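Excluded from the complex is one protein chain; the other protein chains are retained at their positions.
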């Protein structure tokens, strides 16, 4: 990337452009999850009782632990960004690996959570576990639950892949001066994934629980 | 004043510098990517047009002339999906836009050249998936995919088609990000915002919609695919879900998508009208900001697609009022183009004829839009052929005219060759008349109550349908002609000068076709856009333009 | 470093507050907490304030259009009167879908 600067004037110009580009992409991502949040806004009001019934059956323990894990992971990676600014390659790799590790743990816990939910017949459809007059709303909730967690999980996978790539290129380029920009751009994405979870967590586990 | 494109310029140009297939397929040069895109969307345009031809042929007879109900449904679905997502939405931005944005900015390339190439590959994959789905099994939901028809009641190939449209969305987002960042970051020295050509303002507004509306379509399609696979989901009426929510999400994208299609066309027309009147665009700032406000207000009006869908009265009233608002900036543009013509030195070359056709047809399309924004008249006219005619006036009459205007206008710059002028004018006239003959009768059909998407229809509608089909054959001719003479001009056309139209944009300061790096010497901008005085009488000022190469 | 760590501490604290509020059932409080946490991440981890001005413009643009989507999108649902046919689904009903080709 550093070999030819065109179409940029200077490395600073290039870095600024890349970071602005990432932000613009994240603005786009806001709207992607925005569509999901519209579903939440509408059904948690028009089908409030059924929706809340669904919320009550999510696993708050795993959800809470996962939130803490993800916050920590984001924090770790941000420390890596700081390290990159100080051209500390070791710091970047260490931060990246711990962030990715926490991310993988998150996904494992999430997978286990899914597994128990599937075993409990909480996947919407003919054999759905919850009965009563609010079963329909609860199934709407669980459609939303599985889709939004899957979509978020997909973003996590992409993020973990990107972090892995950052670690690899930092490891390979130890001798050359470290360029902070890619580290920073990936950091923006990773923190955004965290931010989305911070908003999803109350929607899936908390609001309407009591 | 500028060099003609002698063989030497040709040699050095982006077209011939490295002729291997590999160099084309792995290129990050925005000009080559523009040509790759042009080839792909032309293919899709031909495919979509064939669908249209079959539809019009079928509708000659009230009982349906050639297709079964099923094939007919698949045909108009194919026509809609291919035309909307594989031709109209990408059309001007990815071809002319890709080619011109860096040139107009005075930059060597877009901000993210590799992302640009990736977006083309995404687009091709998207196209392949859609075509696979539509031809291996087909789909009969219409391009709107309304649930629950698309989720539970179709045997069609929903998944590949939806996946294709989903991918094409990512291609759009990539293009949009690239344009916005490029326009912010890569302007040549001296090129302030109010010196930008109006084409760039239009493309900027388009990109805003690309970036902010497309993701909503993506998530909607994901929700749709989920429901199609599991037969359960958030729009499922059996669970108390609301199919109208799907329509809200769908139109949140698909209405602004109309402006994705028309805004770049408006940009092209602003350029063409100014050049062929040899006069600055009247009310430059109004035209520039009207693009932005169309993009912004365009997000607030999607509900007018749903006035009879069962939405609440309040929503309908609010959306109707906002819909009237969005036509104000469009009206501003039309009047400013007319103002530009006033007092100009008008030349009626083919691009100008297409642009004038655009203004006329777009005005008809816009005015009939009033009928559909008005609540009570919309109730009668919506979902009939009136709507079909209305949006074809905007998209074919408007967008395709503008695309052809742009293609003719920038053809010398893109290829270094002139197209045959007489044929160009003939095709422009044919397009205008063929188009009107095809689609004007459909307004009457719509008023009479003929519903859209009908494979068979009551005999009383036959006369108008036959007229429409007759017009379609003229329209087909108007499409085939340019295809032939453009290809001819590649080999036999007169060589173009750097600035054959005496236009002002930065793209005309470099050779035709441009070298790979666009400008041998980075340009510096010292004048407003459309400053013809400076072009006609190059002042011997101290800070004159850098010498032409 | 200290900034990132203190930010992280604050976030964990807010998470705890959220959990407490959830036990009480203060839904709006939870929403406020979540918004605050998102803001903390944007400013603390993503350094929105120190990013190029463009970044802030894009972020605000995204949020603005998100609010348009949520406001106008839910306007209809919140002001609509529905007249359901019969009872809504009262139990995990047998798959309600009928193949489209059965006789009435």
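The first chain written gets the first letter, and so on, giving A, B and C; residue counts start at 1 in each chain.
The working rule: contacts are C-beta pairs under 8 Å (C-beta built on N, C-alpha and C of every residue); 3 or more make two chains touch, one makes a residue touch a chain.
FYI, contacts and distances are computed from a predicted model.
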item: Which of "Formate dehydrogenase subunit alpha", "Leucine/isoleucine/valine transporter permease subunit", "cytochrome-c oxidase" or "NADH-quinone oxidoreductase subunit M" matches, in UniProt, the chain that is not displayed; value: "cytochrome-c oxidase"
item: Contact list for the unshown chain, restricted to visible chains; value: B, C
item: Contact partner of the left-out chain, one of B:231, B:380, B:425 or B:527; value: B:380
item: Omitted-chain contact residue, chosen from B:50, B:159 or B:334; value: B:334
item: Chain not shown: contacting residue from B:348, B:422 or B:487; value: B:348
item: Candidate in contact with the missing chain, chosen from B:16, B:132 or B:153; value: B:153
item: Omitted-chain contact residue, chosen from B:13, B:40 or B:73; value: B:73
item: Sites on chain C contacted by the missing partner chain, in the whole complex; value: 82-86, 88, 98, 100, 103-104
item: Touching residues (missing chain, whole complex) on chain B; value: 63, 69-70, 73, 140-142, 144, 146, 148-149, 153-154, 237-238, 240, 243-244, 277, 280, 282-283, 286, 307-310, 313, 316-317, 320-321, 324-325, 327-328, 331-332, 334-336, 338-339, 341-348, 356, 359-360, 363-364, 367-368, 370-371, 373-380, 382-384, 447-449, 451-461, 463-464
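By definition in this document, only the chains that are shown with their structure count from here on.
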item: Centroid spacing, where centroids are CA-atom means, of chain A and chain C in whole angstrom; value: 14
item: Contacts with two or more other chains, residues of chain B listed in rising order; value: 184, 212, 216, 231, 238-240, 242, 245, 248-249, 252
item: Residue list for chain C, restricted to those that touch at least two other chains; value: 54, 61-62, 65, 69, 73, 77, 88-89, 95
item: Residues of chain B touching chain C in the complex; value: 152-153, 184, 208, 212, 216, 231, 238-240, 242, 244-245, 248-249, 252, 299-300, 302-303, 306, 310-315, 318-319
item: Residues of chain A that touch chain C when the two form their complex; value: 16, 19-20, 23-24, 26-28, 30-31, 34-35, 37-38, 41-42, 45-46, 60, 64, 67-68, 71-72, 74-75, 78-79, 82, 126-128, 130-133, 135-136, 187-188, 191-192, 194-195, 198-199, 201-202, 205-210
item: Complex contact set, residues of chain B against chain A; value: 102, 107-113, 173, 176-177, 180-181, 184-186, 211-216, 218-220, 222-223, 226-227, 230-234, 236, 238-242, 245, 248-249, 252, 517
